[in-house]
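Have a look at this one before I ask anything.
Now for chain A:
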Amino acid sequence: MKRVLIVDDAMFMRSTLKMMLRKKEYEVVGEAQNGIEAIEQYKKLKPDIVTMDIHMPEMGGIDALSEIIKLNPSVKVVMISAAGDQKHVLDAMQIGAKNFIVKPFTEDKVFQVFNKL
Partner candidate 1 sequence: MEELMMNELEGDKYLTFAIGADAYGIEIEFVDDIIGVQNITYVPRQPEFIKGVINLRGLIIPVIDIRIRFNEETRAYDDRTCIVVIKIDDMPVGIVVDRVLEVVEISEITVPSSFSEANKNFMTGIGKLQDKIVLLVDCKALLEDIVV
Partner candidate 2 sequence: MVHDPMMEMYLFETGQLVNKLEQLCIASESKQDISEEIDEIFRIMHTIKGNSMMMLLEDIGKVAHRIEDLFDHLKVVTLSEKHIEKVIDFNFDAIDFFKIELDKLENNLPADGSSDALVASIEVFLSELKGEAVVFEASEDQKYFISPSNTVVEDDEGEHFFACTLFFEKDAQMENVRAFTIVHNLKDIAEDVLFIPEDIVENEKTAETIQQDGFFIVAKSMNTASIVEEYFTDLPYIDHNDFRFLSEDEYNELKVDLTGKVEEEVVVEVVKEESTLVQKEDASAPRQSFISVDVNKVDKLMDLVGELVVAESMVINNQDLIGLQLSNFDKASRQLRLVINEMQDIVMSVRMVPLTMTFQKMSRIVRDMKKKVGKDVRLNLEGETTEVDKNVIEKIGDPLMHIIRNAMDHGIEDEKTRLSVGKDRVGQIELSARHVGGNVVIKVKDDGKGLDKARIFDKAFEKGLLTETMDAYTDQEIYGMIMNAGFSTKVEVSEFSGRGVGMDVVAKNIESLGGSILIESEPGKGTEISILIPLTLAIVDGMMMRVGESIFTLPIMSIKESFIADQHEIIKDPEGQEMIMVRGVCHPLIRLNQYYEIEGDADNSKGIFVMVEHDDEQVLLFADELVGEQQVVVKSLSKYIRRVNGVTGFALLGDGRISMILDPSGFMVM
């Protein structure tokens, strides 16, 4: 059972992802609404995988990614981005995200990416 932390400021996105992941062997152990919460939750839960939305209030996904990578360079972070967000996704990959999924996404895509983590 891989443990996952879902980070997104939209409640709808969080529950959609949660519902998808529940179908396979992924256990959603926590959720966060912004970068600050994401870091807190990461420290507390030490999940195996983190899905990270890029645009969030208070602190965005790129900054949160930075901090979490510092805590654990081998953490597996998958960025969730909107279409056309080249620059931010590139930044994220540089900083250490493992892959990214573009909205809107289907279940298959999510699992395709997760299976390769």
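Definition applied: a contact is a pair of C-beta atoms (placed from the backbone, for glycine too) under 8 Å apart; a residue touches a chain by one contact, two chains touch by 3 or more; residues count from 1.
How were these candidates chosen? In short, all candidates are chains of the complex that A comes from, given by their letters.
Since this is a predicted model, take the numbers as computed values, not measurements.
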Of the listed candidates 1 or 2, the one touching chain A in this complex: 2
Of all residues in chain A, those that touch candidate 2 in their complex: 9-13, 15-16, 19, 55, 57-60, 62-63, 66, 82-87, 89-91, 93-94, 98-100, 102-105, 109, 112-113, 115-116
